[in-house]
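Okay, structure first, notes after.
Heads up, one of the protein chains got dropped from this complex, but the rest are sitting where they should.
Presenting chain A:
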């Protein structure tokens, strides 16, 4: 099957600054995919190259099999991008903005779909309001609507929930999940890792222009062995034997980090021996955030010329 998005040996430099250092990535149709990484990792640059907003220094990118340079018209029809920056055209109303955007894609009589998007994104009340008069969250919704106006099979959202309230976030994801169920491929970037964990099947983690991890959320999480244990004790003292496991104290609880689940037995034995009463005990599974922190902390950036991961 033709991948929804395919990037091969993508390099991008701005003068001496190396922003993308040979990215290889393949995203299959129907995936819900997250591109994660700290600020400046190169996520937006990669998206912009796929969208034709930025030119690669070398490498290729294809959307639904269409090269973004040599077949840019087809590639752009296949792609809807919600940009990171909150941009808008102050001359027009919400509906005008959407009708015009739809026209750029050569679509006539697209009114029914435009009304549907307006409805789904809760923009009905504001449809005839000038863009200038909208709040930030509303402008963000219009950007989402603009990206969907030509029903692209591949939808890329670059930090769509940055600075957006919880209600809108939930509404937005409900709609995007529905689109994903209907077969659209979704790629998103976000700094909310719990969001990526809840929504996405696969993630790529980027650091300084490299993909440093690429796997399903489940595999990434299970790659982090062990767990954490949260304990509230009476009296409130940790036996000396357990001191070395303690990683932090939180609100009167001790957090212990265990390399393996089997260590729980040792912990229990030590507590019994010290005759401490356990008031509260929680075993915490590692989450995507923990994986992210470990990968970003430990990963050494490979030098140019070495093999990709």
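Keep in mind that, in the parts below, contacts are C-beta pairs under 8 Å (C-beta built on N, C-alpha and C of every residue); 3 or more make two chains touch, one makes a residue touch a chain; residues count from 1.
Criterion: contacts and distances are computed from a predicted model.
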Inset, instruction - Pick, from "Transport permease protein", "Pyruvate dehydrogenase E1 component subunit alpha", "Molybdopterin-dependent oxidoreductase" or "Electron transfer flavoprotein subunit beta", the protein name that UniProt gives for the chain of this complex that is not shown. - result: "Transport permease protein"
Inset, instruction - With the full complex in mind, choose from A:73, A:174 or A:218 the residue touching the hidden chain. - result: A:73
Legend entry - Sole contact to the chain not displayed, among A:54, A:129, A:228 or A:263: A:54
Inset, instruction - Extract the touching residues of chain A with respect to the undisplayed chain. - result: 14, 48, 51-55, 72-74, 76-77, 79, 81, 83, 85, 87-92, 96, 100-101, 103-108, 146
